[in-house]
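A single structure is presented below for examination.
Apart from one protein chain that is not included, each protein chain of the complex appears where it belongs.
Chain nomenclature is as follows: A, B and C, assigned in order of appearance, with residue numbering initiated at 1 for each chain independently.
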């Protein structure tokens, strides 16, 4: 209905930013898989706030507590449930916001939809904090996919108007740890841009590019069940995502067919394409080439600069100055979220396709 | 699983390009709605091929035959089924293609997925012909939405590198009939570009921009069930769509928060925003402002120019020269398809939200 | 939502009793399966009316026309659509029934639900005629299951108060063709009972018992996705089914645990149970023993005897005398319907369980 995803592998997210906890329940994950808790924690730490000067000062341990689905460290086939307590919530920072919606947050439409009953402080269920359990679920999927030879990794492709080098769509390379870019110099410029936005009491947007390698051809489904449909459905669940494109995407719209088509060839006895403008997906199905896509993130709407809004109770204009701890740019922390969303969509499609005996 | 869409309103598409028929079954459509068959036909004719020198010469009447769901011209509450017979199929044009996949078509991954059993000629179930029943379903939804005051219309925003004027996101205007652009001069240049691509035995891509007006605030759901998720899931079902963006989209990724945020104001007693970079959607919910989004279409992969492929049976390289009747640019015919996809996603979300007594 | 079923294998039924056609669309059926059309027709003929003095005189060829999903006689992986035209409809028989609901038919609640817009004549979408496309879908599943060693067959376990011999739950035997009972003498008494009801202008109910053999242990899912849940969801789609029980069922409720438990033993190197009160299902999962269940059918509500009803438009009492062609007992024709419903539920669960490489 809302916070659930998937066909064979079903994810339900829950929680509000300033409630007792956020969490996830994942049903349909194969039984008998030995979880690597340290690797999961390392993955979650890439998303966690409070880790650098460039991110929100809110500090959450974000160590998932598994309530179900594990027996002796292995998945037991029953639904996996993990809870992340909200330890460092400051709901007082959000007092009064119920009646004065923050521009470009979900506050106003949520107030309409839920007749004012939503847990508004900090965005409630619409908060970016929900990406923590998304990363728990995605982190589990990434481990299972890796065991089958499927790797998923992303990098910051753009901050503001500063681009990183793009993936080679025929052979994408995993970015280094730390600030995930391919071009270190571009990374330095991006960090400066984020610091500049922060200093101005402002925020800045960006783009994440993600690759999936090792997925065999033929995974997906036609029409609404295609890989692009599923990946897009998962990606737009990450708050602030406003665009998604696959392969040559919007740039490809300006090309001729003779430029954009990918000729077939044989390579080591397997069917390959000489180029990969398709981003590894044709007709909703994987082609066996790397899947490459990009997600656009709007600048965080939480800024320190004064903004115009209205008081819902009487319609009076209000100048809003936000308190609270905000990221000047959520794109660095969004990189693992994109990987997590991709892992969910890809594993669901792969299980549906019955390509592995699991 | 694959060719189905929706939660409360459920669509199933079926058929192959050169089989007996294509069609759709739509379950969950409210009972008692009087269908306007002429308006539906007018809508379908906008998608139909063979209507101008710029489109495929394949000529299909595309008059839907309703097998169920209508009684005395009104919906009876039971599933609506409509069939469009395939009258002007030339399967001989596709002889031999099973073994030599066309570049950038679904032929190769479909052969892997279905173990060679797919109805390959003309793309089978992956054919653009499936957008005909998509438009039947969407056309029904458009009529019901219009009766509730919700209008959906799109225009060609770009052909190759030639742009149309963009929608005013605060007050999008419906394009004129015929070639659907806002700027007539841009439209002329686009037509010339399509003709040039055709003359070169090539094809060209483009972008469609779509607006939804009159939808109240609060429709949608958080996370995976958001309007962007649903619209994207529907849009990527249209063959050749490789990107989707909402509001400021990818361009917004280069902005500061202070530039991209939409301040609230009161207008005629209602909450509005002074700008609409959000494209009418925040947190997956409608804001009450116009919904505006864009879909990128790759150039049609079917071109007359010779292309490199391989023979699947023995791996030998093959130079392919396609016969058949192909559109040098499918973007003009895709405009109603985008409207149809949007109508399905919006009506499903609106029914789920129980905003109307239907 | 309504007329759809399944998780991995998805069925959508459509049509009304006196509309142009009834039909089905089945998505998710494995590709590359060669259909046996004669065997399918033989199966459908067991359900078809007009075949004996004991059934409705309505005569339909009921030869499915496949519009999609088949290429050269094999499934191509795309959704399978089949249509059964309504050839021998007599809607005049139903004139006036919109306003005077037939007792124990769906007429009255359907009029409320659909605000009077439903195609009422002959029950519309609620008609038993919808079991024809159910049998098309189930017939396809039965063929695929048989190719995997899974057999499904049913017999008439009771007509009125006349019982047939029950299945041996450890080794159920397929009934003979014709009137499907295990005990020929009981069959004769049943036929006499049906003839007596018909002669009295009345109808009579009964029970169908069904067995599934050859399904490996471990198919199904806990809680809501169990085999009993799925089988029941499918069975209650057959009009007139008012009860479903598995294994010892309602009789088992009167037993002690020591009487009802099934001890384990080894047989030819495999785990078996010495008895099968469980009906082959524990915890929603198949045990590897035969699945045995029973479905109760109410007597057909269409009887020739005068009945009391009301005129909806003014509340006046009306004595109704039904015209039309009705079965005095639908149980014999329901036997293949039960097999079809079971085949759908079992194949969906088996595909979900990924027990076969298909």
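Some notes on this structure:
Methods note: a residue touches a chain if its C-beta (ideal position, glycine included) is under 8 Å from a C-beta of that chain, and two chains touch if they have at least 3 such contacts.
Just so you know, these numbers come straight off a predicted model, no measurement behind them.
Residue C:217 is the one among C:146, C:189 or C:217 that touches the chain not shown.
If you put the hidden chain back, the residue from A:25, A:97 or A:347 that touches it is A:25. Only one of C:147, C:171, C:192 or C:271 touches the chain withheld from this view, namely C:271. Not every partner is drawn; the one left out touches chain B at residues 7-8, 78, 222, 351-352, 354, 357-358. Remark: the residues of chain A touching the chain excluded from display are 1-4, 8-10, 12-16, 19-23, 25, 27-28, 31-32, 65-71, 74-81, 83, 110, 113-119, 124-125. One chain is missing from the display, and on chain C it is touched by residues 1-5, 7, 11, 13, 101, 103-106, 108-110, 112-114, 123, 125-126, 130, 158, 160-161, 197, 200, 202-207, 216-226, 228-230, 232-234, 236-237, 239, 241-250, 252-266, 269, 271, 273-274, 277-279, 282-288, 296-303, 305, 307-310, 312, 315, 317, 352-353.
Heads up, the rule we're going with is that only the chains that are shown with their structure count from here on.
Placing every chain at the mean of its C-alpha atoms, the farthest one from chain B is found to be C. Ranked by the number of C-beta pairs in contact, the top chain pair here is A-B.
Of all chains shown, the one whose average CA position lies nearest the global CA mean is B.
Residues touching across the chain B and chain C pair largely coincide in numbering: over half of the numbers involved belong to both copies.
Averaging C-alpha coordinates per chain places the centre of chain A 45 Å away from that of chain C.
If you average the CA atoms of chain A and of chain B, the two centres end up 26 Å from each other.
Residues of chain C in contact with at least two other chains: 8, 78.
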